[in-house]
Every structure is written in structure tokens, then in C-alpha cells.
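Here the complex is missing one protein chain, while the rest keep their positions.
Naming follows writing order (A, B and C), and every chain is counted from residue 1.
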């Protein structure tokens, strides 16, 4: 066991720092999942998640990782051979595609360079070309956690509308929900996929699907096999505030408290805060003379920043220096950007001074790891934080 | 919110009472699931679960309910059309069979009366008759949580051996593991299914499979589709102490502590304790003049006791009286024994005086609910507890 | 370290079982004791304690044990040589008297047999005889924790009024407050002394004085030396919600939550609950054929029951049997009743089934320790609990 003094800086882009209030809410005796008190909890978290997803339609909560929620999205609406349009925005898009392959879907995979969001023009072209409507769904990753690039789901919805294509719109917002604007209903999303351990500030262990009427109808018509992930059965039990199998009760305690915290701060304030911290981080990266992995100024993620190390340097060696010297965990580069990128998470339960500690750790680490850079990134970040129009630390009077 | 004073008596047969030490172990910051400290945790819990299952073979830990672990057991080794032999021991056997149906297995379901363990003679007969070895697996529920009847897995193993049948032996020990003797390797089990919220004294949220070499080979040969539940991928990642997707870190913290507690007490002592509490409970039931749901004296569960209410009385009305008057949750009768049976959980983090509080609550509840019975069950239970040969409360000196 | 399974039964008459909600409230980061958020906390707990003491007058909170609060009561109003009237109701009265001796007060100590409350007739006689009003204060222990005998403070007030004696009325309600009726203002108490670890359901670490205007005036006039315990300085700081020295912040978090719990249940319901549990306990003692230490039927404590073991038996040997066999802590006999008495605490965060576990443990322990007794005490207790008019488990709907 390594001895740490002070708090570890957990600055991977998820799992994120869990607030004490949420940990304490979970630190309570489990209760009878078939009793009346449980139903209160069940109804409360289901309603809370509807508010977070901004939907009046069902939200399904699984005891699972986010990966499980991806699989759930797939097996409910698709049978083997169904065609889906997916976009290579990064590692998580690749992984999701892998699930589709395992369930023998016919994946049309739009290539990408991992430095941009999904290629919207190409999506439009392929949908327009699909006169037979063979494509059953378009799947995009809202916030690609491996790169820090955002794909705007609303733009994909507009493409579907423009091309009058009936395909479902499925969105992985695992690291988007609770950290950036998301509107399940208003944006016409059919299936939203999320997890507990990012913007929702919980430990990992819960997966979420928000589903439209259209997606539910597709599921009803789908002959594909499923049991654990079956939406309809969960929805049936949810009517009584319960679940078809023993739910992860203590994580639900935490979820109730976490959404309470998000709403005390205000979802819009939460989004603004993430944007502000992202801008401050990029200001530092610019001074350091490094490149962000995201090459599209319009696509920078509010939740994390991927940073490229210069040729000839190893991002993971750098991360190790930072971990050993400053007790901070940064995100590793995944798959094809392994060793080339490190990721700074500024998502979830976070504030200005935690960001400054984070950026100072990165700047000192660059120096200790002898990665060429200019110093003073932290000063640039401070300028952003000071000059902000909207105070990122929300304040509210709660009764 | 209902106001409670004192501790709620959570005497359903799971989720069980979570020890303070386990809750506190979980009440800690999440960590980087790809960092070096996580690997220590990963290796620790995997080794711990091997010791609990009594196996040298792989144990797979899923972020899921126990139901998910059932599904995992199925989808790894079976493809649609595969034949399995299952036994109707109660509601959980029925539910497991339902999963088999959903995955289009060909289920040979041996009927039962919900008052005994699996019909071993019938199992032997059907296996012996299956000269073509069409049956791919025999699936039994070790401890049928809906009835309190035990099926001895070792006897099923002996039948397979006697009939020289190559079928896999799959055992649901969700409420058996950690509360009664279990020997994955020595009993020749191929797939064991377990969950966190019973004898393991954790909140719900983790599912387990322990798998034999033979089961792994069957999985390798199985063309059936699966992704989240795929054993092999988990096993590959586990070699590095990690998981293919974000694990439920805080539940793993709890698991490490819970197994530590089981081992401080000693697994054998844990089993003896459960047997003693079960015997004391039956002594009370006998004095009350009520019947246990389990009609086979050799099959009584150490983990819970199902109690039948006399004709013309409603077990759920009784449970409500107990909950409202004494703040104790008892298990409901499920499915075909709805209203006829209530269940007393004496499993997990439990001791003599908690049992006495529990039985006193039942006895007082019988009176308040006007269910015909003789008083003095609690005295009979006390006689059992006092007269025991082995002190159920383990004591050990730990450095 | 001894390994325990299940929850320890902490049935000493304090420190009492601390509710999870209170422990969790304390399990939070400390804050700036001079900042604005602290003041909110400070005002909240001061107001809460006024409601619990039933007073509009100042309550002083010390980081101390209850013993410290006794000392505070003494040093604020007395100088060496001052005469006080005290009553030997048991060990805690003796200890309090010891403090008076150390501060060189002139103690008039009314003897007692440790089986009754204070001798009210004798108090009246001595006050009436004190024509010079040399007696500066009458000090009584409301609930004598060493014996389980109650002295009614209101009766002492009436005596003072009848005799027109100006002495202060000082009451140790350390184990009374929060478990039995107490009215600082309505009963005309001048100084009430309390601690956190009894009816207030907190860990030890806070001492309390509630003080009347008259007591404050006496303090102002008192030339006796004091600093830490000085009421006036604390009161001055309390006007701003702060304290003259660093307060025990986390215990104050717990205090806020504990009073919230008491008020959710309702103070009157709390008192009724304690009376009911006390009656049930005595019903058991009667069946066992044992004697309560309290020999006055009108003076039985709602908070604890002292039980005498027959001649030739050792109460501490019995307690050891109970601890080792049933993991329950009972209170020891103190001082002159050492070995002759054990004490059952039924105070604080407690309910019917915890009481039944407690009484079953005592009854089984009597048997194992071979103390002559009749069995069936638990049944008698159950009859009391069932037959009660007022349901002791309060229920309330909170928004």
C-alpha cells in the first residue's frame, strides 16, 4: 500500500471524485427492496433521472457498468443482421461498435481521425443514400471520453429530419450527462446511454438508458433475445417503484443525493462550470505550447481535455511521473493514441482550486518528465477563472 | 419518511444486514481503475473469492445483480436449442428457467412442490435415460431462497458420475455462498452463480460466476452471442488485476473487507453459526405450532426459514403488522406461495441476540395479527442457543 | 481483536447506541469555526438544545465529558466554603459530591441506601432548618445511572418554594435528558447538567449546562476562579453563533442530527417509549424472580434497570458470561453495589426488538451463569410490549 498524504487528485475523466455527501448517503443499511420504503426511493430516483436526462419518457436503471447500458441499448432494438450507422470518433466508439459486432449487427462505420466529432456530412450522405431505410439506427458518442471531442446530438437529429430517415438516434452520453447540455426529449433522442461514474458523481455500478416511445416500439417488435437488459420488464416493475431483480440499493441512495446536489447547484450552472474549467485548461495547454487532441475548436469537451505530447515523448511515462510525484491520476491514451495523449478530467464534483492543483501538477510534471513546454500555463488558466462572466461556483440558498 | 427509532430489523433472506466495517470500507473515494493501486484491489478480491468458493479456478465478478450472474452462466455455455435439465424447487428456479426460455434453450423442467430440494431420483433417471447426452447441463439451486429448502450439489455431482453423464453441473448458490458449506472444486461444480447481497454481507450490485476448466472449454466452443457477460474477456483482463469495463470499485472495497470478516470468523464457524440459528428458529416454529415451508427435515436451509400461516390467514397481512409494529422486514411469499408463507432470514451479519429480537418480533406479530399459535417459541429458541456444543459467536485473536 | 458477527448489543446505560444518521452526520469534513457556515451550525445546535431542555434561557455546550459539565456547574456559582445540599442517591451523586469536596465546598450530604431517589422529606427538613440561608444550592441527580432510581426535580422545586428557600436548584440529568420528561424552565431548575452520550444518542465528548437567570446572576457575583468552564464568556461568543475556543465541530454536526431525530419522533413519544421499555424490562425481572435495585415503585428509571443478583452470586461474572456468549455489554455495579448489581440500559436509539434481544441475552446468561431464576421473563416482556396503549415506535410523515 502506498502511503498518501492529503487527498489524491483523481483527474481521470471518470470515475470522478465522489462528493462526501454522496458517499455518506450510500453508507447506510440496505433495505427491503420489496417494501414500501424502497418504493419511495425507486420513484424518487426514476423521477430524478428523468429530470437529468430532460425527458418525460422512461429511464431504465441497470446494476451494471456503462458498457452494460450500451449492450442494453443494442439488444433491445436490434436482431442479428440489422444495419446500424456508427462513427469512429475514438476508443469508446470503437468499443461500442465491437458490441454491435458481437451481436452480429451489420455495422456501417464512418472512419474518423480521433481528433474530431462524428463526420456529420458523411452521416447525412449515407442516410440520404439509404433509400431503402436499411439503416435501423445512427449511433453517436456525445462526448468521446478518449479524445475530448464532442458530437452534437441535435445536429444528428436535424440530419435525420432533413433526410426524412426513420432510423433511431442512439447516443452514448456516458461522460456527457451531468457535465454538458443534454436534452433527451428536445433533441429527439431515441436511446440515451449513460453511467453513474462521470458527471453524476457516483461510484461506478449503475448504467442508464433513456428511451423514446419509438425505441420502445422498436423493442417490442424486436425478436432478438434478451433477459437482464429487457427494457419492458424493468418498466413494468418500475410502475410500482420496484425492479425485476434486486437493485443496487446503496448506489440508488447515492444517486438520489447526487441528483439533489446537481439540482441545488442547478443543471445549467453545472454545465457552465464545466465549460469554464475546460476553457481554463485549454488556456494552459496553449501556453505550454502543446496541442489538444481535439483539433476542432467547436468540438472541445467541457468534461475533459486530451493533450498530445510531442513526438519522441511518452505520455504514459509522463503520467507515471505525475502519479509518483504528485499523487495525481491522469487519464491514459487509449488504443491508437496510447503513449501519445494524456487526458485531464475536469468533470463532476470539481471546482476552481481543484483545477488549479490539477494544472499545477501537470505543469510541474511536464518539467520533471522533461517534456518540452513553456511554463506559465497555470497563470493563463487563472486569468480565465478570474475573468469569467459567470461565477462558476454556484451559490444558492436552500431552505 | 417513516421515523424509526433503533435499528431496523432487516430479516428478509437478502439483501442482508451489511456490517459497519463493510459500509465504511465502501465509503471511500473511488480510484483510477487502470492504475497500479487498483490492480492490488483487483487481485485481492479475485483471490478472496476463490477462497470463498473453495476453488483454484477462475471467479468472474460482474457489476450486476445475481440475476445477471445467472444470465452470464447461460449465455457463455449455451446456444439456442441446447438442452438443459432444471428442477422446480421454488420461485428462483422458476425465474432461472425463465432466462433459459428467453435464450431459447430447450428446458427439461423436473416439477417440484416447493417444499423439498430438487428431486434427485428424477435427475438420475433423466440423465440415465439421456443416452445421446443431449442434456448439456444440469442446473440446480443450492439454497432455494423462496422456500428454505436445500439441494445438495455434491449429490448431483455423484449422480453425474454414476450415470457417466458429461453434462455440466451449474449451481445457483446465491443465498448459499457464505452461509452454508460450499465447495466449488471438491464438489465438481462447473459453474457456480452467486451475488453480493446474501452471505457475503454486501449491498446488492455484484454477481459472481466460478467456472471450471470444463465450463471454460464449453464456452470457447459456444457460438452463442454475448459481450458484457463474456467470461473469457474478463479472465483476460483479470490477469492484470483489471476488468474489461469500469468495475464497481466501491463494492469491491466492500467485498475485500467482507471476505476479511468471513475469514476472521472462519468459514466453518460461519456455517455452524447459520445452522445453529436455523435450528433455533425451527424450534420456535414448532412451539408456535406452525409448519415450515420446507417439508424435508434433511433439507432445511441454514440461511432462512419459510413459515406457513394457517389456512384462512394472510402471511402478507401478518408481515405488515410486524413491519408497522416492530420495524422488522420479513420475506414475502413469492408466486404460488404468496400470502401463504413468510420467510425469516437468519443469514449474513447476524448473531444470537439479533435472532432473539427477530423471533420475539414474529411471536408478538402472530399475536397482534391473531394468527393461531402457541406462545413460547422464543423460549425454545433460547434453549437451542444455550445448549449448543459449538459457540456460534466466533472469537479469534487477530494481530 | 475479538471477532464479532452481527451487531454488538451495547446495553450499558450509556454511552448508548449511536444512530447511523448521527454517525454519518459527524463523518464530514471539519469547517472553519470562525466562518459564516459555522455560525449557522452554532445557532442551530444552541436553539436545538434549548428545545430539548425546554428552556428559553442559555444552554452552554462544552467540549468535555458529563463530569466536566458537573464541574462547570460548580465553579461558576460557588467559591470555596459555600454550603451545598447534596443527596446520596448512588455512585454518580457520590462522584458529584467528590467534585464539590475538591473545590472545597461545604457539603451537607443526605445519606441514602442507593435504592431510592433523594430523600425529599429530609431535603425539606434541612432547608426549613436553614433559616440563615447558608445553603447556596440543592443538587440532585435526576436519573441516578448507578441504580436506576429517579428523583423528581419538580418536587424539589416545590420544596424550595414551600420553604421559601433561595438556594439554587441544580440537577444532574445526564442520563435523564432525552429519555424522560424534563422541563428546565417549567420546573424552575437553575442549573441542568447533561452529556451527549445518553438520551442524546451521540458519542461522548460534549457536556451541557442549561442555566437560569438566577444562576447567571450567582455566577456574576461569584469570585471563584474559572476559565474554561466560565459560562459568561461562552454566552458572549454564542451571541455570534461561535465559541470562545475551538468547539468539537463534528460532534456538533452529530448533535444537530440527533435532535432532529428526537423531534421527528417527538420528545413526548421518546419519553413514552422509554417508559414502555422500562416496564417491559421490569416485567421480565419479576418473572425471573430477581429484585430491581430500585426499591421504590414510583422511582423506577425509564432509562435503565438495575438488577440485583442473589447473595452468593457475582454480577460481574454474570456480565462476563453474557459478553462472551452473546456479545452484549451490560452495565457493571459501581462502588458499593459492585458485584451485586448489573444494569440493563434501555435508553437512546432503541426499539422493541432490540429490547427483546437484550432481555433474551440476560435470560440465557442467567442460565449459563447458573444464577437461580425462573425462565419466561421474555414472555412477560412481550406481553407488555404487545399490550401497550401507545405504540412506542413513532411514525411521522416528513416532507
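Assume a residue touches a chain if its C-beta (ideal position, glycine included) is under 8 Å from a C-beta of that chain, and two chains touch if they have at least 3 such contacts.
The model shown is predicted, which means the values in this text are computed figures rather than measured ones.
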(message) As a test of the contact rule: which chains in view would the missing one touch?
(response) A, B, C
(request) Have a look at C:15, C:90 or C:377 and name the one touching the chain we're not showing. (result) C:15
(message) Touching the absent chain: which residues on chain B qualify?
(response) 20-21, 24, 27-29
(message) Suppose we count only contacts with the excluded chain; which residues of chain C make the list?
(response) 1-2, 7-8, 10, 12, 14-18, 23-24, 26-37, 40, 63-68, 71, 80, 98-99, 102-104, 195, 197, 203-205, 225-228, 230, 244-251, 323, 329, 332
(request) Provide the residue numbers of chain A that touch the chain removed from this figure. (result) 1-7, 9, 17, 27, 261, 264-265, 270, 273, 324-328, 349-358, 360-361, 363-364, 367-368, 375-376, 378-379, 382, 385-386, 391, 393-398
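Keep this in mind: only the chains that are shown with their structure count from here on.
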(request) Please identify which chain has its centre, taken as the mean of its CA atoms, farthest from the centre of chain B. (result) C
(message) Can you compute the centre-to-centre distance for chain B and chain C, using the mean CA position of each chain? Integer Å is fine.
(response) 45
(request) Take the average of all CA coordinates in chain A, do the same for chain B, and state the distance between these two points in whole angstrom. (result) 35
(request) Indicate the whole-number Å distance between the mean C-alpha point of chain A and the mean C-alpha point of chain C. (result) 53
(message) Where in chain B do residues touch at least two different other chains?
(response) 1-2, 7, 17, 27
